[in-house]
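With one protein chain held back, the other chains of the complex are shown just where they sit.
This part shows chain A:
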Amino acid sequence: MQESNDILNEVTSGDYKYGFVTDIDTELIHRGLDEETVRIISAKKNEPDWLLQFRLKAFRHWQTLEMPTWPHLNIPPIDYQDIIYYAAPKKKEGPKSLDEVDPELLKTFDKLGIPLHERAQLAGMAVDAVMDSVSVKTTFKETLAEKGIIFCSFSEAVLHHPDLVQQYLGSVVGYRDNFFAALNSAVFSDGSFVYIPKGVRCPMELSTYFRINAANTGQFERTLIVADDEAYVSYLEGCTAPMRDENQLHAAIVEIVAKERAEVKYSTVQNWYPGDKEGKGGIYNFVTKRGLCKGEGSKISWTQVETGSAITWKYPSCILAGDNSVGEFYSVAVTNNYQQADTGTKMIHLGKNTRSTIVSKGISAGHSQNSYRGLVKVSPRAEGARNHSQCDSLLLSSTCGAHTFPYADIQNETAVVEHEATTSKISEEQLFYCQQRGISVEEAVGLIVNGYAREVMNKLPMEFAVEAQKLLTISLEGSVG
């Protein structure tokens, strides 16, 4: 076993490709968090008073809260007064057209594989690019507007579509929801806003790319997606950050509302800097994501491929309020070196004949800890609710940990709830068999891991499936055993 551990170690010690820093003037506010901080952020964004009041309420509530201690995570104390809560790339002087994005920023996103120039834009995909606390540019905005689709940065939505924002902000994740939700509600800076009108099928993938650049800052973005009756949208989120020795905090909120027979697919390829091989640095990714299947027959699917972050705390969930509504959660979470992840989902069945599917694939290597935590709740009036959960763990080393914490709270006896779980290891025999056929260990691990994760990868939009497959292999480079 020792020998194959060495091999796996070698295979899973690949380097982080997105660790560069963009040299750009950044506007920062003072360090620390108090009412003044909240007011400054709100003022910077010229927000209406109701939003400032929302933030202040959240801030005051946050002050009464403690960080959650129930996750299977070892989180070092975080000094919330040592973080800068607003950082914006400075705009160059000159004509202020939307296309006049700083060339440095364009270059940065180019390097990340997200071209923002009109000519090079990704076909079939509209992108909102967010750096630190602000949105840099949103592509294809006009094309989408022709169909009545609103896709813009959150700040813009507050200014141009205040009624929609006010109606839905906090309607799925209230500021009282949890510690990080309260924090985000107080200091959130930018993010994306999507509204798909009645009966409209969004003709292209929408996506937001989040980039942390500035040091000593936190990123607190907020995404709100509303799909009106019979609307459809597929949305993808990607993220990266520079390599730094100190940890950086990322506490986001995503809210989704799906009305009658509407469908929202939300995919995440999360590749925040995971820290180095000794576990130094990396992003703390504490995120609250929740979708409300409000209307009859609506559907929300979460697909996540999680390879980054030093610590991940995240449970994309569905509230199945509408009768016959459907919730899905497909997840691949990879942890390597000293990464920790406590991730999973909540499926809350409220409506009749609601269905949910959970497929979670954990892959752990190195000294990492990888936990699945999930709740299936069936309320007394959710007649005929169905859930199928499958939680698999794949271990690539003898020093990592994989844990499963499934909770079920069933209050209606017509419910059918199934749970399956497996744990497996890549064996030395499997690796040798591949080698005997001419396949190197690295590639064999890639094949096996991608085969193991296939069910989830198949749910990603095509354009990203290949990218995500590569990411999976790279994240485990140097880790096989």
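What we mean here is this: a residue touches a chain if its C-beta (ideal position, glycine included) is under 8 Å from a C-beta of that chain, and two chains touch if they have at least 3 such contacts; residues count from 1.
Note that in this section contacts and distances are computed from a predicted model.
Q: Considering the UniProt annotation of the chain absent from this complex, which name among "YbdD/YjiX family protein", "Adenosylcobinamide kinase", "Fe-S cluster assembly ATP-binding protein" or "RNA polymerase sigma factor, sigma-70 family" applies?
A: The chain we cannot see is recorded in UniProt as "Fe-S cluster assembly ATP-binding protein".
Q: Would you mind spotting which of A:167, A:423, A:440 or A:458 touches the chain that isn't drawn?
A: Only one of A:167, A:423, A:440 or A:458 touches the chain omitted from view, namely A:440.
Q: Out of A:39, A:141 or A:454, which residue would touch the omitted chain in the full complex?
A: Only one listed residue reaches the unshown chain, and that is A:454.
Q: Taking the full complex into account, what residues of chain A touch the chain not shown?
A: Residues 3-4, 424, 427-430, 432-441, 443, 447-448, 451-452, 454 of chain A touch the chain absent from view.
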